[in-house]
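Written below as structure tokens is the structure these notes are about.
Heads up, one of the protein chains got dropped from this complex, but the rest are sitting where they should.
Labels A and B are assigned to the chains in the order they are written; within every chain, residues are numbered from 1.
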Amino acid sequence: MATYLLKRLGMTVIVVLAVMTFLSLLVHLVPGDPVEIVLGPQATPAQVEVVRAEMGLDNPIPIQVWDFVVGALQGDLGLDFLSRTPVTQLIAQAIPHTVVLAITALALAALVGIPLGVYAARRQNSLADRAMALLSIGFITMPSYIAALLLLIVFAVQLDVLPAVGTGSFANPLDYAIHLVLPASALAITWIGYVARLVRTSMLSVLGSNYVRTSRAFGVRDRIIFYKWALKNAIIPTLAVLSSGLADLLGGAVLVEIIFSRPGLGRLTVEAISERNFPVVQGAVLVIALFYVLTNLLADLSYRLVDPRIRVEESAVGA
Amino acid sequence: MTDDGRIKNDPYLLEVDGLDVTYHSQGRALAALQDVTITARPGEIIGIVGESGCGKSTLSAALLGLLPPNGEVTGGRALYQGRDLFTLGPEERRRLRGTEISMVFQDPLTSLNPTLTIGSQMLDVLRAHSPARADRAEARRRIVEMLERVGIPDPAARLRSYPHEFSGGQRQRIMIAMALLLEPALLIADEVTSALDVTLEAQILQLLCDLRDERGTTILFITHDLGVVAQICDRVVVMYAGRTVEEAEVTELFDRPLHPYTEALLASVPSRRRRGSELPTIPGRVPSLAELPEGCAFANRCAHAEPCCGEQRPRYVEVTGQRVRCHLYDPESGHANLRQPSAATTGRKEQP
Partner (left out) sequence: MTIAPAPDRVPPTSAGLRPLLGRLVRRPAGAFGVAVVAALLLVAVFAPHVVPYDGATQDIPNRLQGPSGSHLLGTDGLGRDLLSRILLGVRIELAVALPAVCTSLVLGLLLGLVAGYRGGWVDNAVVVFMDTIQAFPSVVLALVLVAVLGPSLTNLVIVVAITFAPQSARVTRASVLALRQSPFIEAERALGAGTLRIIGVHVLPNVIAPLFILLAMNIPSAITVEAGLSFLGMGVQPPTPSWGVILSEGFADVYEAPWAVLWTALALVLTTIGFTTLGETLRDVSDPRLSGAKGLRYDR
């Protein structure tokens, strides 16, 4: 386990450094002079020089990378071109909205998906089970922004029962929660389908296993087998998948935040991209990537901690 | 009657009579067991022998009431202490499992829950049969005692270990401890030593014999290994394609097999006497459940087959203390070469 942990952590550090390098070099991928593109054709040569110096584009490339990495590690992501506010401040304002959205979506996925999966496993091959299988395929394959648009059409346009713009006020929890319903549901839909399916298959694989046969042969009640053994076994992979889902949700959140006009990390990124506001793009994308890498790492490790079998295999390999 | 008259006169613990089990698969009905007849007295070890697919596992599942959803008992009865198991409700069946009838499975690694400690698995078994709030300390004491009895060293310390932390032989001991935790009168042992090497096999067999001697547990010992049968069984039932074809005392079966299938089985066992010569195998293969013939299932591989064998189902006839399902021994079958087992071999007592 220790060897594995070291390897995994080392790999994570290397990947984070590679991500930072990529982002710091992003500007150079722009065809033509990035500064002129940022400032537009009317910019005077003097202005161009000032911005070029500010972005450090005069320095040799390794120095630029070094400066960005060191700055990022110290929590300095530069200044917004337009508003001159520190990028970290913009990100700090946006993050809570995104995190609340993602966590609500995951909670929703677990709360709806797990009971659906349990129900389907209980009635394997019944009509309800088959209908659920179809439904989960539909859910799993539905992009979250499509779900967002459809939910918006039904509940905001046609029925007009739920708000579809903004976040509401943080000070008024009920208002904030109501504004969360549509975006969180849109993000959750894929994961509801995924969780339902996962719970069903892992429960069925437990129920078909030799050790369930054993315990039934010793008279253990079906109820105990179903809920204590099978469900417990299904919950572990489900939680692992959900914790890695937290990262995936961030990608989906980008479009969902645009559709529902939520001032989160995704919208910050998209707006910065369309304004060619490179420091903000670098900062926001770096935070998203860090989040993504770290949640994947945590999911991976927690999965190993929870399942005693994987623990042993790893230590056997590491020995 | 004989030396072991004590056993012979006891009433039967288990009496399976004419058991039929049918599987429903893709609209077809497959006869997994047909007319299976087995009797067991308290304290006996009965070997149930046959090739894979002969219905041994279906038999144990039917006795425990754990047939898969597409399996169904379609005929016969199984009297356990005089009560027909198949007339009991699901909850009554469940109560019997573990307390009266229990089972040890072939593969001890996959047959134990890998995600629970053995202590908690055994506790689940105890709790399934005791009032909701059973005394934890007492339960623990019983579990430790049982593990100690089957030879797990330092059992109290190992309750918190997971199955994969034990060796293969130890896992099988734990399985046996779990199965015997509630002191059942009947233990079904399904290929319990197949996954073990020879030394461990001998130890486990010894353990089963000892437990039988101590507690008088009746054991249905399911195996494909005739060598093991010779070592521990009192009587043997031979199964072929879902039917019981022969039943005999173990010494008699080895000395004087009646059914041509039993003869062929014994001939295919390597022995020192025939060293150097090629081991005979039985030509042809076991018919699948979908293509079972009207008559004797062994007819297509049998050297003595006649037209009547393919047409008429043989009866299970009693011949000099053995039972055999073969037209060769049934005077009413119309078989041309009826065999008369010589009277000289009956009542023989010497050991091989």
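General remarks:
Just so we're on the same page, contacts are C-beta pairs under 8 Å (C-beta built on N, C-alpha and C of every residue); 3 or more make two chains touch, one makes a residue touch a chain.
Everything quoted here is computed from the prediction, not taken from an experiment.
Of the options A:50, A:69, A:140 or A:236, the residue whose C-beta touches the omitted chain is A:140. Even with one chain removed from view, chain A keeps its contact list with that chain: residues 11, 14-16, 18-19, 22, 26, 29-31, 137-138, 140-143, 145-146, 149-150, 152-153, 157-158, 194, 241, 247-248, 250-252, 254-255, 258-259, 269-270, 273-274, 276, 281, 285, 288-289, 292-293, 300.
Keep in mind that, in the parts below, only the chains that are shown with their structure count from here on.
Against chain A, the residues of chain B that register as touching in their complex are 64, 66, 94-99, 102-103, 105, 107, 110-116, 121, 124-125, 128-129, 162, 164-165, 175, 178-179, 181-182. Those residues of chain A lying in contact with chain B across their complex are 209-221, 224, 228-229, 232-233, 236, 307-309, 312.
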